[in-house]
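Just below is one structure, and these are the notes that go with it.
The complex appears here minus one protein chain, its other protein chains still in place.
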Amino acid sequence: MASAGFDFQAMSSSCQIRLEGRDETDLSAAAERAIKEIRRIERKYSRYRSDSIVSTINQAAGSRTSVRVDKETAGLLGFASQLHQMSDGLFDVTSGIFRNIWNFKAGKVPSQEQIDAVLPLIGWSKVNWDGERISLPLSGMEIDFGGFGKEYAADRAATIIQEAGIQHGFVNLGGDLRVIGPRSTGQGWRFGIQHPRDDGQVLVSVELAAGGLATSGDYERYFEADGRRYCHILDVRTGWPVNCWASVSVVAPACLAAGALSTIAMLKQKVARDFLEDQAASALLISPDLALQYVGSEKPFPLML
Amino acid sequence: MNATYSFSTKARMRVAASALAALVLAGCAYNPPKPWEKGNLSKPEMTMAGDPLDQRFVEHIYSSKENASGGAGVGGGGCGCN
Partner (left out) sequence: MAATKKPTKYGSIAAAALALPGVVLHAENAPESGEVALKYLHYNDSQPGLDRITVSSPSIYLLLPISPRWSLEGTAVSDAVSGATPRYHTAISGASRHMSDERHAVDVKVTRYQERASFSLGVSRSDEHDYTSNALSFAVTIASDDNNRTWNLGVGTSSDSIGSTNDANLHESRKTTEVMVGVTQAVTANDLVQGNVTVSNGSGYYSDPYKEPDVRPNKRGHVIGLLRWNHHFSELGASLRTSYRYYHDTFGISAHTISTEWVQPITPRLSVTPSLRLYSQSAATFYFDPIYDKNVGAPYPPNYFSNPPTYISPDQRLSAFGAVTGGIKFVLQADANWRADLKVEHYVQQSNWRIGGSGSVGLDNFYANFIQLGLSRRF
């Protein structure tokens, strides 16, 4: 059995593919194809690239012309629409423009007037989406796939590797993980869940032989002002950051599901546990005082000793 | 004497089968695993298939000493070990 690791940068993250299989050249070939797929998704859905489908849609905002999208994009927009509905409006791909007023580098709390000015431009329910064509009714509205693009890429990369007949390994796109299959010995892979207040420290570990793992945390982008922590996860209804959980990690059959569940759980704040239980999820919630709470099967999250 | 199917004991078998099934299920609630919970089930000793040569050997020996054989799958020919 050969074993190989591939490290690369994509989607503004450090990424890694770890594979085990019969033949090292097979592993390299599969990893190469997977990385190509990740880069394809990055290009296609980047809002920084003017030729991406996301930019095309956003540039047409307020122009009354709708954009016909390809099948893959239609699938993802359909998924975004379902998430919006299943989260009672909390998960919203139009919320990206909050960044115009919430600048986490500058670390300045916006005024209520500034927030109120942006809120009308946000809301998936305002978007005209019929399953094939999309149009954003107001000039200045934007959508972005930042909420699940990386997770989707991790799943696609894993699928491509599996299609090559490789059954052992995982894909890690900056903490969004998807397991291809257990180690060749049959054991699961062990992943650390980051300490939300101590960068680089592992608080809990997870052993996975399949499925996806994603974590949403208030420590990814945040600033502190007047003794309060302002994180990048914003409630679309108010425009203010959530503050109930330090992080939520979810294990699900696919990374895409894990990512959506962890993000929505952060947004659900006090009812996160009920939401996760309703979704039959396995999750670890860490509160700001570092208390651990499990939902569903505790087994995937053994305490690190 | 005819040798067509007339299994008078079919019902008995069904009773025995369902009794064992009930016994099996009573011991453990029905709670099928999620994909990441299949670590234990993927251990070689937990799969239904076992050591292929061991199984073939044992099947062959028993079929030459006992009347009943088979049940785990189709295939494999007979032998002259009447």
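Think of it as A and B in the order they're written, each chain with its own count starting at 1.
Here, contacts are C-beta pairs under 8 Å (C-beta built on N, C-alpha and C of every residue); 3 or more make two chains touch, one makes a residue touch a chain.
Worth saying up front: this structure is predicted, and the values here are computed from it rather than measured.
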*Neighbouring displayed chains - absent chain, whole complex*: A, B
_Contact residue for the chain not shown (choose from A:Met11, A:Ile53, A:Leu261 or A:Ile286)_ = A:Leu261
_Omitted-chain contact residue, chosen from A:Ala29, A:Leu119, A:Ala225 or A:Ala280_ = A:Ala280
*Residue numbers in chain A that touch the chain omitted from display*: 1, 21-22, 71-72, 75-76, 79, 82-83, 86, 152, 155-156, 158-159, 162-167, 184-185, 252-254, 256-257, 260-261, 264, 278-281, 299
*Residues of chain B (touch criterion as defined above) contacting the omitted chain*: 1-7, 9-10, 13-14, 16-17, 20-22, 24-35, 37-41, 43, 45-48, 51-54, 56-58, 60-62, 64-80, 82
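The rule is short, and it goes like this: only the chains that are shown with their structure count from here on.
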*So, what's the distance in Å between the C-alpha centres of chain B and chain A?*
46
*In the complex, go through chain B and note every residue touching chain A.*
34-39, 42-44
*Interface residues, chain A side, partner chain B - complex*: 179, 182, 186-188, 207-211, 251, 253, 282, 297, 299-300
